[in-house]
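A single protein chain has been omitted; all remaining protein chains appear in their positions.
Lettered A and B in written order, each chain numbered from 1.
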Amino acid sequence: MNDARSLRRERFAPVTYALLTAGLLLTMVLCVCVGSVPITLSDTVTAVWNALWGLPIPQNIAKNIILNVRLPRVLCVALAGASLSLCGAAMQGLLRNPLADGSTIGVSSGAALGAVIAMAAGITLPGSGYGGVMLTAMAFAFGSLVLILSLAYALDRSLATNSIILIGVIFTMFISSIISLVVTFASEHTRSLNFWTLGSFSGVNYDQAKLLGLALLVCGSVILRYSHELNAFAVGEDNARHIGVNVKRVKLIILITISALIGVCVSISGTVSFVGLVMPHIARMLVGPNHRRLLPAALFAGAIFLLLADLAARTLFSPIELSIGVVTSLVGAVAFVIIFYRTRKAG
Amino acid sequence: MLKAEHITVRYGEHTVVDDVSFQLREGQWLMLAGPNGAGKSTLIEAIAQGVPYAGRIEWEGQDLRSMKSAQLARRIGVLSQKNAVGYAYSVEEVVGLGRYAYRQGFLSGRRGEDRDCVDQALEMTGLQDLRRASMLTLSGGETQRAFLAQVFAQDPRVLILDEPANHLDLNYQQQIFSLIRDWLKRPGRAVLSVVHDLSLARRYGTHAVLMDRGRCVAQGETEAVMTPDNLNGVYGMDVAAWLGGLLSQWQ
Partner (left out) sequence: MSRKIVSLLLAALLLIGCLPALAEEAVTVVDMHDREITLTEPVTRIVAMQPSDCEILCAIGCEDALVGIGQYCDYPASITSLPVVQSGAETNVEEILALEPQVVLMNDMSQSEEQVKQLEENGVKVVVSKATDIEGVYYAIRMIGALMGKQDAAEAVVADMQATFDDIRAKVQDEGKTVYFEVSPLQYGLWTAGKGTFMDELAGICGLTNAFDDVDDWASISEEQVIARDPDYIVTITMYFGEGPLPVDEILAREGWQDMKAVKNGQVFNASDSNALSRPGPRLKDAAVELYNFVYGEAGEVAPAA
């Protein structure tokens, strides 16, 4: 009697994944082949192919641009997009709030503040110069998450309403002003304010790609490991407790993991907003809210989206480069309004 | 099975549950009754380890505080008063979550036993046809039945219900209460519930705890507790006359 209401998407999951994988690969190829400087396809393919198999690479401009500039950047963008989208999906489930995301809740700006302070104060780890910045960013991300959540809890225990977003927005504004203060007084040590608020992948290298890959591997598997629990949280936190989820422990682990991953992303690329907000929604439209399918789909969707956004930032006004945040916010905000409108209408 | 001793819950200065003790034995359906603000829901939350409390709650001699979440969930299932789902989960997915406490390790998929439990729970609550439906499209009664199916799938020994039939149409009310009574028939089970409707409490309850402003006023078998004297004192009105008057209209 209720056929009209039934969902049919589970059956198509394998097809969806095949499409997403193909889409990601195609996008990556596109992003390596297209750039500010036109390079012939054969030069590009030769450079990448020979580098892959350790063959001697023809000494031409393609080698330097493709292998040293474009490829590491494409890798970093894909990994960061996947990470941010995964974090957004996990946060939206955990807090049972479809508007939650690193940038709306203020975690990203917290991480940025940590990175800025670490740079200004010259905090380094023995052995790796950038480790100190990254760890401080992670710690600040977690600190702001805890602060915002406790403030929101004090207002409204369910966290489902938009008070948490409101607090996040206010927190972000507050943190931005502190960041601009630090940047003003220690401009010689830190990156520009523009970088921290709009993000950029300009000048990233393979080391950063490796770091992002490692962070995504570790944090991503933790988050994926908790997809059942995220489902329970998405249905309701009280319900999660009733069915036997160790609510406090799981929440803490997921929040720490998210903070760590966002911390790494922000310290490498600044705050890139809207990826983590919009992409999980798109993934949810494709595969439904079950995190066992949603999280992997969000990974792919985030990577594809950010790759395309970065491609636009690199090529639209060549030789000038846009901040990637300009593109993601522009596209993301519009997409978000449409999604929000549609879901509201659907009930 | 379940023994609560000197349970006290405070929210700041305010004492919501004040030194309440009771026991729940196999086969019993214990009704928590009392006016609004008596502390019934809070007491239930305390038993489900959802709020901090003073005192001791034991499961067959073991302190509930020392139990792991999943261990507790295999013994006690809770159906909350209001349940709403934010995302378009299917009924089957929500019911399947009830099997969470039985999951083994990391990559375990859904075992056959889990599937049977879910199927059974869906069947008991008459939701087989809606198993693939989105939770967002369900009516209030259907949603409540889905969560009841979830707690059935959880297969606990004790079922704790907070106003299970609140806001439901009469036929669903009757359905849900009969479902629970059927569930209780199997050995080794017990039910603890908050019920506003005193007639329902009298009809289905074997035992009752009458509460008023956080304190336990009377407890024991339903007939002994739900006396006009006790009820009139707690509600500050002639309860029997009011309910009787309502009923007489139908005769």
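Simple rule for what comes next: contacts are C-beta pairs under 8 Å (C-beta built on N, C-alpha and C of every residue); 3 or more make two chains touch, one makes a residue touch a chain.
Since the model is a prediction, treat every value here as computed from it, not as a measurement.
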In the full complex, displayed partners of the excluded chain: A
Full-complex contact with the absent chain, from A:21, A:40, A:68 or A:177: A:68
Absent-chain interface as seen on chain A, which is shown: 35-37, 59, 61, 64-65, 67-70, 122, 129, 184, 188-189, 191-192, 194-195, 200, 202-203, 205, 314, 318-323
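We take it that only the chains that are shown with their structure count from here on.
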Chain B contact footprint on chain A (complex, rising order): 1-2, 5-8, 93, 96-98, 160, 225, 228-229, 231-232, 234-236, 238-239, 241-247, 284, 288-290, 346-347
Chain A contact footprint on chain B (complex, rising order): 48-50, 68-74, 77-78, 80, 83-90, 93-94, 97-98, 100-101, 103, 106, 129-130, 132-134, 136-137, 147, 150-151, 154
